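Note that one protein chain is taken out, while the other chains of the complex remain in position.
Read from first to last, the chains carry the letters A, B and C; within each, the first residue is number 1.
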């Protein structure tokens, strides 16, 4: 789960990482009130879960409440890389002498947290890594050893930060960022830029945090940060139903079981000349209610012309899936063609259940490729 | 550093381990007031850093304030194994249905924390380990893995605790005790007995905690629990001076450098037929002030008849020690015989410094054995 | 069920003495009994508080330590809920189990970092979490792989996905080809065994003649495996990658299946594999056909 800048900064604040004072605003009037409360010049910042908001005009300096209101009006509603701005973070403006970069990420390759620090902040870290790799200090942390102060020292010396006051502040921030990362079950905690003000104060001017979905059960406070309104309504509906669903842009609705097989099904539909409408994984359960829920999600997409059920039973039992399909057809009166392919655990029973019921729009195919071709044909014919 | 029962219970309380409500009292009147505040029957318990206080009459049940005052009067001033009772813990009396034992210790042999749990509580654990070892569940914890819930399960099943409510409470207490142990830098956290009341409530009726002296710098709250008044005044004085000193019961004052050599010096004085007055380790420094401080400590002991300086220089430099001895003699006007033996780093310079000054009561000997014999003779002659 | 043939296999074999953690739960019971019916030596179950019971004759203990002490368990299959999964892994490893297969999905990633580091140092073999387990046809089945769709043979199959593995195994069976061992390593960002770990075993396994590697988007394990194969593997290797049509930034079902920025794409993985001479099939059917062709060419 990705956090907005303001949410990440709230997290930073809890761990003692210095951030600027600010207020959330969802209207221009709220932005004015925020500027009034903060006093002095403020920065009005679009809150969107994508990069490039600066270039897109999503970040503006305002010299006071009037200006903040006006700038907020201009930013709200902007479309930044497909994300419509509905929230603003209004924060006290900072003078910037230097821009650094600091992050800790979950390095799945090394299977260790990875710190990165560079004095070349304010730009994409990939760019620094490519153009000026020796400016980027990188250090892995052994997860059992945990954070040790020497690691922070290696980072600051490695990055060439030589001002003693900056060193001291950044050493402290590195330790706090690690705590934030581990104790929040984060996959990424990035500060870009980490600024130094003309007075020599170091603080986080931006935040980018991603939290492990699987650990949200122990972080109720973070879980409730999820912005339901900003998400794709179909994906939100799917989440509520407990269905793993990603909207794509075609006509063949796809329902597989297991992430790998579902991904492969999407690919095979493309190979068969079709355009997949979605990725949808029934998951390990696959009982009747699961099938009903998944079909409900898939059929809410108006583009869908045919549905391809691709099931290979492991934990999932094909007879249950078959019963789920019949139940769903019964409850939902789906008229569009449904192509079903069943194999694995209890596949024979499943096929028999479908053959016995034999609804008119149900087509059972013997192989994955056959079924994909049939689903594509039926979508194109519809 | 050993904690009193009431201090250990304060620690337990911080980590959520259930203990009875109680008050500290240093007079019979305070014990009465405590009983009044607590209401109902109370237990008046001598606070001493030794075992066996129950048998020694140091723990008494009182049915109310009057009785508590009376019982307190009887316990205060008791000598329990050489410890005079100056403090009482007055706590609400508990009904006891069962007495269990739970501890986590620093197992230096295994280099891991060791949990022990048995239903045979209320007696010395060594006795259980010897007489009924299969009743004692033991489990080591990998320090990097840390506490995992399964460990608590292994302990409760291993100890044969089968009541589900007790299991649940003890599982929680085991986890909290481990946190208490690690986060307090304890060498021992023992609950004996861990009682079950007739209502099925589990709580710590006693506590025995020892905290690592080397970690007290980060536990100011625990460090200030040290009971200066109860300690041997000479040892307290030594601690203030930063001198490692243990009072023994003889006439030859001993000052060595390094724990091993100092211990060996004590042994060698015994081999030479003498009785050591103390163990005293000058430590690694051994500058003039250190020697002065150590001599001040040793000579405060009226039993001392001669002093044996046994120095083998490593970090300690013999010339500094020699200068320290002369400075001390100068400042303190010590008239009793001092036998000095110097070897190792800068030994020649040290011997020369002493030879040049040649105070009348100073005897330089070439070997440790010679010096020990001389010091014993001089003590016996004095 | 088959009880003849060689005893050896990778990860699990006839020496496997299995304890099922969570045997009394519905999934644990269903698959534990299926594994036993297949011929796997299921010696114990563990469910705290249910010690002394049995599941169709399989004794249940309160702790893994008892299962090891009393039944000689050496391999654990874990079905406990996600928030108790790493505790179960530590319990198994600390009790002396040397192979752990964890089926549970949604195990928090940070917990797995610590577990991974802990068990690697101990030399323990771990498969999963969020995996279907391992099957050595004719020898043993530990996990949820439907064994009936696979047959005995000499193809080693390793995959990040469960159902996709079944699909490819099924296609191979249709072509008359069988497997030495099938290992589903799991779809999480941190899993106990990587492609390289399993490919290394297949290379050393006398019963494996050819290796099929089934990857998917996310991470760089396929790229690393390609380099490893180029340097260390003499047996033929073929591959399949899922997720060519996946959009960046979206988790495709598996927590590990996500294209981050420009890394982790199926195309990049295909390129890396092909660069070292590993053919990559476009569909599960095609990869099975490539295997059949290769066997035709070799025999």
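Everything below uses one rule, namely that a contact is a pair of C-beta atoms (placed from the backbone, for glycine too) under 8 Å apart; a residue touches a chain by one contact, two chains touch by 3 or more.
Predicted, not measured: the structure shown is a model, and the values here were computed from it.
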Residue of B:70, B:99 or B:212 touching the missing chain in the full complex: B:212
Contact with the hidden chain (one of B:248, B:325 or B:364): B:248
Of B:3, B:266 or B:353, the residue in touch with the unshown chain: B:266
Where the missing chain touches chain B, by residue: 106, 108-109, 111-113, 126, 142-144, 182, 185, 187, 212-215, 217-218, 244, 246, 248, 256-264, 266-271, 276, 279, 281, 284, 312-316, 343-345, 367-369
Where the unshown chain meets chain A, residue by residue: 142, 144-145, 148-150, 153-154, 157, 164, 167
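In the analysis below, only the chains that are shown with their structure count from here on.
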Gap in Å, rounded to a whole number, between the CA centres of chain C and chain A: 28
Interchain centroid distance [CA atoms averaged], chain B/chain C, Å: 54
Of all residues in chain A, the ones touching two or more other chains: 144
Where chain C touches two or more other chains, by residue: 114, 118
